[in-house]
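Every protein chain except one is present and positioned as in the full complex.
Up next, subunit A:
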Amino acid sequence: MSVAGGLEYLEKLRDFFYGLAELRDRLKERGFTWPRPYPAEEAGTVKVKVGFPAMLRNGVIMDVTNVEQAQIAEEAGAVGVMVLDKLPYDVRKAGGVARMADLKVIEEVMSHVTIPVSAKVRIGHYYEAFLLQEIGVDLIDESEVLTPVDDQHHINKWFFTVPFVNGCRELCEALRRISEGASMIRSKGEAGTGNVSEAVKHFKALYRAINELGAAEEERLRDYARQCQVPLELVALTAKMGRLPVITFAAGGIATPADAALMMWLGADGVFVGSGIFKSQDPRQRAEAIVLATAKWDDPEAVVEAQKMVSERAAMVGIDLKTLKPEELLQTRGL
């Protein structure tokens, strides 16, 4: 369904938060200002920020760590790349504190590919986000894959010109992120495992809740808004649209064309592939195959063709979630 119908309400939501918090003025007093090349009514508007992810629909955004991988992704037909210091699988293995990627590497990628370039910031890290906006990154992922710096709050994303994507495990989490100004939502899944099971769980939870709300009485919507701590109007809009009012991608553990097609079938608008491509033995073919399976997920012949392009022997090995200790889960960060 079109997300154009939700734009008007999201504009109201933004005005509400601007008016209520007057945060921009307060940040200014604290010396936190950033140059805006254009007036706020023209650039960085809701239409521009929520409209951008709509152009990524039915596409694949691929995690990359350098220019060479970014070019492989572009050649394969990716709609975007996400620049990281380490792929999520390696983040998991390395331990320690995971931070934003090197700005120089991100800039180098930006000057070598024509497709949008995204990068991750730590949850709550305003300055990493500010720096990425400064150098011109197209989309910021406030991501649980990196080590959070604020265990209470996410970034208030209404005050940035650049759009943000946030992870969620269920509807309440998604709506909280949207009310904080996220322009796009993705499932959290369990990153770096090559195991799509958590992404499946999160998408099913999301759509089960939306479908229930669609059939619910007004009272139930009010209870739900209270439970999630989000505006009732946002809950009502979601129930009416039968989907989140922003573009919703699948992420977390997608490793094969069939994984990508499965997530599209479950209602995803597109997919993020993290370690799945460049931790495999056949990244070029796998990247192209996942693009094909995502675009043509509803055409069995095309998905068969895509799946034949890759070999299970070349796939990333993956991690059984039962072997992970609770503290090793990334998805429980930033709720």
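One rule holds in what follows: a residue touches a chain if its C-beta (ideal position, glycine included) is under 8 Å from a C-beta of that chain, and two chains touch if they have at least 3 such contacts; residues count from 1.
Here is the rule we use: contacts and distances are computed from a predicted model.
**Q** Just by its UniProt name, which of "Cox-type terminal oxidase subunit II", "ABC transporter permease", "Glutamyl-tRNA(Gln) amidotransferase subunit D" or "Pyridoxal 5'-phosphate synthase subunit PdxT" is the chain not shown in this complex?
**A** From the choices "Cox-type terminal oxidase subunit II", "ABC transporter permease", "Glutamyl-tRNA(Gln) amidotransferase subunit D" or "Pyridoxal 5'-phosphate synthase subunit PdxT", the unshown chain carries the UniProt name "Pyridoxal 5'-phosphate synthase subunit PdxT".
**Q** Could you tell which one of A:G44, A:G192 or A:P283 touches the chain left off the display?
**A** The one listed residue touching the chain not shown is A:G44.
**Q** Write down which of A:G77, A:P148, A:G267 or A:G318 is the residue touching the left-out chain.
**A** Missing-chain contact among the listed residues: A:G77.
**Q** Of the residues A:P88, A:G124, A:P163 or A:G189, which one touches the chain left out of the display?
**A** A:P163
**Q** Just the residue numbers, please: which parts of subunit A touch the chain that's not shown?
**A** Subunit A touches the missing chain through residues 1-5, 7, 37-38, 42-45, 47-48, 51-52, 54-59, 74, 77-80, 110-116, 133, 136-139, 161-163, 291-292, 295-296, 298-299, 302.
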